[in-house]
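One chain of protein is taken out of this complex; the other chains stay put.
Naming follows writing order (A and B), and every chain is counted from residue 1.
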Amino acid sequence: MHNFIYPNEIDLQWSILIVLYPFLTGLVAGAFILASLERVFRVEAVKPTYRLALLTALSFLLVAPLPLQLHLGHPERSLEMYLTPHRSSAMAMFGFVYLWYLMVVLVLEIWLDYRRDIVLLSRSSTGFLRVIYKIMTLGSDNISERALHIDERVGWVITIIGIPSAFLLHGYVGFIFGSIKANPWWSSPLMPVVFIFSAMVSGIAAVMLLYMALTKLRGFAVSVECVDAIATYLFYIFIVDFSLEMLDLIHRIYEADESFRSLDFMVHTSLWIPHVIVQILLGTLTPILLLGVTQVVKLAVPVRKRIYAIAGCLTLVGIFAMRWNVVIGGQLFSKSLLGYTTYKLQLGSREGLGTAIVLTLMPLGILYVLAKLLPPWQQHETT
Amino acid sequence: MNMNRRFFITLTGAAAVAWESVLAGAPEASPNYKVADHWWAMLIDVDKCIGCGNCVRACAAENNVPEGFFRTWVERYQVDDQHMEEPIVDSPNGGRDGFPARPGTLPASVKEFFVPKLCNHCADSPCTQVCPVGATFTTPDGVVLVDEKYCLGCRYCIQACPYGCRFIHPEKNVAQKCTLCYHRITKGLTTACCEACPTSSRMLADLKNPNDPIHEFMKKHSVQVLKPQMATGAKAFYANLDGAVR
Partner (left out) sequence: MNRFKDAEHLVRVAGVFLLGITLFLCFRAWFVPKSFGQYGHYRADSITEIAALPVIHAGHETCETCHADVLEIKKAGKHAGVNCEACHGPQGKHAEDPSSIKPALPDTAVLCARCHEANTAKPKWFPAVVSAEHSQGLPCNTCHTPHSPHIGDKK
């Protein structure tokens, strides 16, 4: 195959860190939507994961802007996004969507939900912790029946606002890619929708895995009704997600526009393993099949749990591969549609694999601290 | 003796005045230039390009373009009648060192030609649209520029350019691209690439100037822009452009 790329296309512009960014915000949006299931739709079974999902969302959201920041050529100028946001730029809205979601939705909802605990903890704890809890009460220790009732009502409203906000947070990430007409691999109105559904899939899978792992680690029993319910949601949303992705793929193949030949070659060569093998076969079809089996066949509880764990892990791998294939895949072919370049993943550089791994693990560290500070566990758990 | 005469003229004559005004710098220092009176574009006659690479070298010298990146470059196309959609294209070092001759003669069904490329200075430029902070923009006289003191280096503009005209400066870490030699055209000079083009394959054009030869040129030639389906309002107009060019 003859290979021509425009001379400035030799370097890939967006690295693994930009792969990480939609992956992390996807987990945030998905985790929040799982949490809001309990709150808005009153699904009692998933209650044990409500607070954990919120804290998970917060932990990942706190880390989400870091890969962007590290990737910038001039990180010190990033505040310009807030000072002079360009209205016609999807990316400029990032700062505001992010702040809105972080402060108005997540922090406020967590604060309202935990306020009673915070006030009680500020009374019972000592030393430095006491100061922290005191600050978190904002100087108000009113936990009267009526005050808590108001919190409950306001929290509900915030969750209602939070669901479209979660869609916005991740849908707009999809829009960043989907709105680039210069890039046929990205340019698609389905992109934001696919991003939202894949976000839900990954967030739900992540919270399910975290719940199972942390409950086990703490020596308690995993609530079977809870994971069953989560797995059912995961299964159905995954089917929607997969259908949308296949719709996009079939549409591309059938339309076979000017970019098709170039993209088709890419999918059959450099993207074959990450796209077809890892994303579609291993990361999508396998977990859907596994989850489908648990829906149809009546399996013993330990078997179900194991299947959920495996399916959850594969889901995360699949969604990460999906982000990879969008971000990296969209840069592997030349805009001349006549050639290809390669992505050389570095290990130790600023935008290398090492940084990506640290950034992926960082939310778990934050979650550990948050869970110590604001325990998300229910009182009446069984061992 | 001869040299002394020239030196004398430089100091006293028209040249000194001309060069002084050239070096004067900012547009407000050259009061004749009003942004509202201009709308810049570039004309490229593909039939005149000989692939010498003069434009690429001149551009690099004029604009201090880092090695391995290009604000302008030249591509060589080889198109077979039966495979219009699969042209064979190359651009060794952006055409900066010219093009090595292919041995032998061409088969009857094959044609070859050169295509110079540069920023299209699109009127509806996708690159300025996506800049999150307003670090790249279209000037009132129709030139797309990058503010190097404001650019974040997020690279979204590079992704959005359909023509591959932008790059990240390896040391400055900001986006860079053709400025249409804005520091020259605002002083009445032409761009470095046009100045150095031996065959006038490139011609700087001012669409707002009724006396500009572009109007006559557009009447006499059928003119096309690159990737018209992108609807970017591209202002690099190509005469005699082959449909195989991407």
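Rule of thumb we're sticking to: a contact is a pair of C-beta atoms (placed from the backbone, for glycine too) under 8 Å apart; a residue touches a chain by one contact, two chains touch by 3 or more.
Predicted model only: the values in this text are computed from it and were never measured.
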Hey, which of B:94, B:134 or B:162 is the one touching the hidden chain? B:134
Interface residues of chain B (partner: the chain not displayed): 3, 6-7, 9-10, 13-15, 18-19, 22-23, 25-28, 35, 47-54, 58, 61-63, 76-78, 98-99, 101-102, 105-106, 112-114, 134-140, 145, 147-150, 179, 182-184, 186-187, 189-190, 192, 195-200
Can you list where chain A touches the absent chain? 79, 82-84, 86-87, 103, 108, 111, 115, 137-140, 142, 144, 146-147, 150, 154
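The rule we apply is simple: only the chains that are shown with their structure count from here on.
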If you average the CA atoms of chain A and of chain B, how many Å lie between those two points? 43
As the complex stands, chain A meets chain B at residues 2, 4-11, 13-14, 68, 71-74, 77-78, 80-81, 83-86, 88-92, 94, 176, 179-183, 261, 330-331, 334-338
Within their complex, chain B touches chain A through residues 68-70, 73, 75, 85-91, 93-94, 117, 126, 129-135, 150-156, 158-168, 172-174, 230, 246
